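All protein chains but one are shown at their positions in the complex.
Chain IDs A and B follow the sequence of writing; residue 1 opens each chain.
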Amino acid sequence: MNNMINRLKKIDIKSITLYIGAVLILVAFTIICKINGKDFLTTSNIQNIIAQSSVIAVVAIGTSLVILTGGIDLSVGSIVGFVGIFGGMLIKNGISLPLTILICIAVSAIIGLMTGYIVSYGKVPAFIVTLGTMQIIRGVTKVLTSGKPVAGFPDALSELTAFEIFGIPIIIFYVFVLYALIMFTLKKTKFGRRIYAIGGNANAAKLSGIKVNKIEMLTYMLAAIFSALGGILLLSRLSYADPNAGSGYEMDAIAAVVIGGIGLSGGKGKAGNTLVGALILGMLKCGLQILNVPVYYQTIIIGVVIILAVYMDKAKERKAE
Amino acid sequence: MKKLLAVVMVLMLASSVMLTGCSNNNPSGSSPNTGGNASKPVIGFIPMTLNNEYFITMVNGAKKKAAELGVELKVQAGDQHANAADQLTIVENMITSGVDAICIVPSSSEGLAAALKKCKKANIPVINLDTKLSEDILKEADMSVPFYGTNNYEGAKRAGEYVKANFKTGTKTAILTGIAGQQNAADRKNGFIEGAGDAIQIVAEQSANWEVDQGYAATQNILTANPDLELIYCGNDGMAIGALRAVKEAKKSDQIKVIGFDGISEALNLISSGELYGSVAQYPAEMGILGVENAVKLIKGQKVEEYIDTGAKLIIPSNVDEHQEYVKQFAE
């Protein structure tokens, strides 16, 4: 019994801090909005926040995996943009929606595999490889349509995310299902545990017979696949594809990951908390806009929150020293 | 310890929201009695971005009109140029916060279908400013949206016609365009080419993405390739300012004339000092004013004009003073 309590104390203190932070922000916004005569905590607004955060949240799943191994992926935003344009063109050319999604995932997976191969087997720093991939993919995207956006899609595309079950847009279910899947994978499967081991100590993992390179490569592939899924969600939400879409998403995704408590050195943290990180970011954007705070101040506040979140996350380590 | 930090964090957040909220309310808040007055109409105003003077002038025009009419104006913009996703988010949040009408400059003429559908569902009228939404999008959203703005193509054509009247045939010309794929970038280029006709011989054409630094770099490269260049036409003033700098550095100010687009204040200064040859001025403040004026009418259920051309004019040294005088009233 005592053991159980100890366990809870030890394991979840970081998560609990995060949840308390998230709830406090929610409460703070609700109160401040009330004072200003606005409603923040309504069902429809909560749905809005989740839907608005969904693309970043899904992209950040892949980023979480890569960061857990101690890597970094800057190319995720460009893949979001690429999938929008590429998938949009496929749909415009009469390819069915399910097939379009499959092709987008497959193509992105190949891109991710190549990136991952160069990082893990080629031993080129991930920061540099993915920086290059980002530029290449962005360029390819613009070449596809000569930089023009793609628009005018059948209703089925927007229904993919806007369809409502019990009055809740289906996009919210997608996010939760994907997160449930990745949390399960990380906690319960060989692959998941090995991702942690590599981030924690790649040498020890290697001497334990783990194919470190292979797993590292696969995380980059998964990052690309989740970016593709994010890209499809964005395409469906906007019913419009812009070649510049998703620019800066890599940074938002990294922010969501670190707010969620996964350190950039890898090996530790929970993917589920990345969702909380993404929702905190979404909540901030939404709340500040409802309060009509000018965009300049919004970015300042979000920057402060990112640093504060990680500062608090590190409080325990500082104390230990 | 950590809880304490969490509390501190939220307090900071809260106070910053309050502070910025207040600092924002004062200039935009119109009537003396601030606070949640339910009967006062609220208009959401969404420029493409707030990162350049053109849209800031538009917002100032709108604010002036809003103060005059006693309505509340809420201004929100994405932090990046041309970001459809951000605009959708802003529209959603404005609907949540309960605006009565929305004036919007779309990031792209085809990108707001999802946002328009949400407005229609919430029964919020929309006015389209500056960049016209495509007919397809309006059909898709099944909505009639009035448009007040300039025809970019006509404005550019005016600049072209001026060039045709004042330059020799076959003037060696370079064109700097905005973001490839955007309709207004194409219009500003094509209108100019049509107006100038055989007066210009285009020796170089580059996209500088509306940016000063990229306009500067692109011009340096163009000058290397074409030392005998005579005219540079730029899709906006930012790129023109960059181009002018490169020309100056190359000590070719006498040989090469630069024309911009938008008539921002720095461009006007440069025109009156004789460095910039000219700039096509639009009337963004007029768009803001018309937007707010007609949004109020729509809220009251009155009829409004479907289309108003806010006009464009080529500003040259001879008319720059007069224009500067006009613009001054919308500067902060």
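A few notes on this one:
Simple rule for what comes next: contacts are C-beta pairs under 8 Å (C-beta built on N, C-alpha and C of every residue); 3 or more make two chains touch, one makes a residue touch a chain.
Throughout what follows, contacts and distances are computed from a predicted model.
According to UniProt, the chain absent from the figure is "Sugar ABC transporter ATP-binding protein", selected among "Sugar ABC transporter ATP-binding protein", "Spore germination protein", "Alpha-ketoacid dehydrogenase subunit beta" or "histidine kinase". The chain that is not displayed touches the following shown chains in the complete assembly: A.
Contact with the chain that does not appear here is found for just one residue of A:Q135, A:S208 or A:T299, A:S208. The chain omitted from view is touched by exactly one of A:G132, A:G152, A:G200 or A:G272, namely A:G200. The chain not shown here is touched by just one of A:G230, A:G267 or A:P294, and that residue is A:G267. With the whole complex as reference, residues 3, 6-7, 10-11, 187-190, 192-194, 196-197, 200-201, 203-211, 267-268 of chain A touch the missing chain.
By definition in this document, only the chains that are shown with their structure count from here on.
Our note on geometry: chain A versus chain B, Cα centroid distance of 32 Å, whole angstroms.
By the touch criterion stated above, chain B contacts chain A in their complex at residues 1-3, 5-7, 9-10, 12-14, 16-18, 20-21, 24-25, 28, 35-36, 50, 74-80, 82-85, 88-90, 92-94, 96-98, 107-108, 110-114, 117, 134, 136-137, 140, 179-181, 207. Contact residues on chain A toward chain B in their complex (touch as defined above): 13, 17, 20-21, 24-25, 27-29, 31-32, 36-39, 42, 44-45, 48, 51-52, 55, 142, 145-149, 151-152, 158, 234, 237-240, 242-245, 247-248, 285-301, 304-305, 308-309, 311-312, 315-316, 319.
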